[in-house]
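One chain of protein is taken out of this complex; the other chains stay put.
Coming up: chain A.
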């Protein structure tokens, strides 16, 4: 499962970022932040060719030695990033996709909350629970 899950606002600041607590949180922040480069590249590349028929799932953004970083962009340009351990070979593309879809659904629920101010960091417990379910269970 994932080792880090992040939701990034349209303006590229993090709305939510959580990583497996045993790992270096800071490193994931850097990784996710850097991955925005590729997200932007992919969005602009797609925007030119296909117009609005865009696939939300961006696929593997970039592999590193230790992690694979996957991206997903909603129509409102909110980005989801899932970082998976490279040694975790059991995860197929389809599973990553479904993780993103689940994340997106939960995110939509958060946005539907009338007490949530869009643009604020996500503090929903339900969302947190969904994310926890997708994260590597440690200890």
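Methods note: a residue touches a chain if its C-beta (ideal position, glycine included) is under 8 Å from a C-beta of that chain, and two chains touch if they have at least 3 such contacts; residues count from 1.
In this text, contacts and distances are computed from a predicted model.
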Candidate names "Vacuolar fusion protein MON1 homolog", "DNA sliding clamp PCNA", "Cyclin-C1-1" or "Trafficking protein particle complex 10"; UniProt protein name, chain not shown: "Trafficking protein particle complex 10"
Residue among A:1, A:38, A:56 or A:136 touching the omitted chain: A:38
Residues in chain A touching the chain absent from view: 9, 11-14, 25-26, 29-30, 33-34, 36-38, 41, 62-65, 86-87, 89, 117, 119-121
